[in-house]
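One structure coming up, written as structure tokens, with questions to follow.
Complex shown without one protein chain; remaining protein chains in place.
When the chains are written out, they are named A and B in that same order, and each has its own residue count from 1.
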Amino acid sequence: MKVSLTVNGSKHKVDVPSNTLLVDILRDHLGLTGTHVGCDTSQCGACTVHLNGSSVKSCTILAGQAEGVHVTTIEGIGSVTDLHPMQAAFRDRHALQCGFCTPGMIMSAIDLVNTSKGLDNRAVREGLEGNICRCTGYHNIVAAVLQAAEVMQGSSDE
Amino acid sequence: MTSYDVMPATELYQPVNIEDATALAARLGRKGWLLGGGQDTYGWLKDRAKRPDAFIDLTGIDVLKGIRSLPDGGVEIGSMTTITEVAQNPLINEKFTLLSAAAKTVASPQIRNMGTLGGNLCQDTRCWYYRRGLNCYRAGGNICYADSPEGMNREHALFGASRCVAVTPSDTAPALVALEATMLITSASGSRQVAAEDFFVGPATDILNMTALQADEILVSVRIPRKWADATFYHEKVADRNVWDFALVSLCAAFKEDAGQITDARLVAGGVDCVPHRLREVEQAIIGQPRNETTGEAVKVRATSAATTLNYNQFKVPLMQNLVLRALRG
Partner (left out) sequence: MSNADTGIGASVKRREDLRFITGEGTYTDDLNQPGQTYAAFVRSPYARARIDAIDVSDALNVDGVIMILTGADMAADGLGDLPCGWMVKQKDGSDMVTAPHPPLATELVNYVGEPYALVIADSRHAARQGAEAVMTDFHELNPVVNLASAAQSEQIHAGIPDNRAYDWELGDKPATEAALAGAAHITRLDLINNRLIPNAMEPRAALGVYEKGTGDYTLYTTSQNPHLERLVLSAFVQVAPEHKLRVVAPDVGGGFGSKIFVYAEETAVIWAAAKVGRPVKWVADRSESFLADAHGRDHVTHVELGLDQSGRFVGLKVQTTANLGAYLSLFGSAVPTYLYGTLLAGQYRTPNIYVEVQGVYTNTSPVDAYRGAGRPEATYVLERVVETAARELGRDPADLRRMNMIQPGDFPYQTPVALVYDIGDYEASLDRALEAIDYQGFPARRIASKDQGKRRGIGFACYIEACGLAPSQLAIQLGAGVGLYESGEIRLNPTGNATVFTGSHSHGQGHETTFAQIVSDKLGIPFDDVEVVHGDTGRVEFGLGTYGSRSLAVGGSALMMAGDKIIAKGRRIAAHLMQASVDDVSFEDGKFLLAASNQSVTIQEVAFAAYVPTSYPEDLEPGLSEKAFYDPKNFTYPAGTHIAEVEIDEATGEVDLVALVAVDDFGEIINPMIVEGQVHGGLAQGVGQALLEHGIYDEQGQLVTGSLMDYCMPRADNLPDFIVDTTITPCTHNPLGAKGCGEAGAIGSTAAVMNAVTDALGVKDLSMPATSEKVWRILKGE
């Protein structure tokens, strides 16, 4: 089937078997391998991207349901020379080790900050319940998200 | 031994209006699979436990989405509204926080962003054996694996068992039963309304299906009447893990009070029956009583008087009683 979708601002048309998942379109057809597959039961969150602005698990979306959507992947939110505040905070606070869960974690965290007010330690931990990390124990991830939230949400006297 | 992460090829229909959707449902019947956000669906297919011929994707039908006020002061929620939208909607958060509280406990944020209310209400049970594709009664076979001496049935039902002991997995269903919601259903041959309490069916009524939806029917929307708006609500979900898991036991409660006494109440438990389970005995016993710990202690045991335990789920009995106590204690 043919699917048209916008990914990181660019329009794409792909022709894929009907059982293709969005994550396969991104990784295999568009070469965007930053989004990772870590499980087969929609648990781990490594495949998280933004779909029309909200975080979703790209392993649990059929190509057919991605027609006309706007997808943002980790490759689309910043670059080595121009890091998104969440990316910068992750590096600053050592919120990653092996890096495999990181793209999904960053995408979830960005949506969490975008849709929440008054985030605290507890709220961040609950907001990241859809993402598993085996390396960091989450301590630094929480610190990074809170740090990025301050930057992203601006200080009150800005 | 097969691997699980590849979806089998399945025909996909994407109607843009209800008429086309119902025509497809009429043609395909149970060989068609109504698709919402797909957050539960793909698991069934990846596991090869279900093999429908085709999906009927309802998410492209705009009239099925959105939350609007009803003239009587209630609220109508389109079946294809995402769980996140239900959890965050101002109308729901103003009048019916019981539903938004329940919605917030569904799975994880990403799942809530894609998953729909209709999908959450109509999802199939999660009994481990059934999910694995074993040919039990619910799957059309002749046996129940869970209700056996060695069966792993700690997550299974205390009530309503009839050959099958699986439980309702929906977090939002008990809330809607407590709020006395009505389901709007349509098919090619017409529409009907079903009270939420009758929408969910147990194995004695229909062992093969979890809801009253016929093979050619689609859930259009859920209407919550004004009756319980602004009532006092209590919601608690107990799961093995803090979050993520389906409920072992959940409780949705709504109270109306006047002059320090309860005048009306709905208490509905999830995870203990194949359908959301109304605690009628408790509801009746607390009328005229104050909403406090003493009342809770006095009535909690009525929540489980009709419970039949299995080998491994006895813990649900005191757990249910504790939730009732906490609901009354506030």
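Please note the rule applied: a contact is a pair of C-beta atoms (placed from the backbone, for glycine too) under 8 Å apart; a residue touches a chain by one contact, two chains touch by 3 or more.
For clarity, every value in this text was computed on a predicted model and none was experimentally measured.
Residue A:96 is the one among A:5, A:30, A:96 or A:119 that touches the chain not shown.
Screening B:53, B:94, B:206 or B:240 for touch with the missing chain picks out B:240.
Although one chain is not drawn, its touching partners on chain A can still be listed: residues 17, 19, 27, 32-41, 43-44, 46, 73-75, 78-80, 83, 87, 90-92, 94, 96-103, 106, 121-122, 124-126, 128-129, 131-142.
Mapped onto chain B, the interface with the missing chain covers residues 1-6, 9, 128, 150, 152, 154, 238, 240-244, 315, 318-319, 322, 326.
Methods note: only the chains that are shown with their structure count from here on.
Distance between chain centres (mean CA atoms), chain A to chain B: 29 Å.
Contact residues on chain B toward chain A in their complex (touch as defined above): 3-12, 14, 35, 38-39, 42-43, 46, 55, 57, 59, 84, 88, 107-111, 113-114, 242-244. Chain contact summary for the complex, chain A toward chain B: residues 1, 17-21, 37, 40-43, 45, 48, 51, 54-57, 59-62, 64-65, 67, 108, 111-112, 115, 126-127, 129-131.
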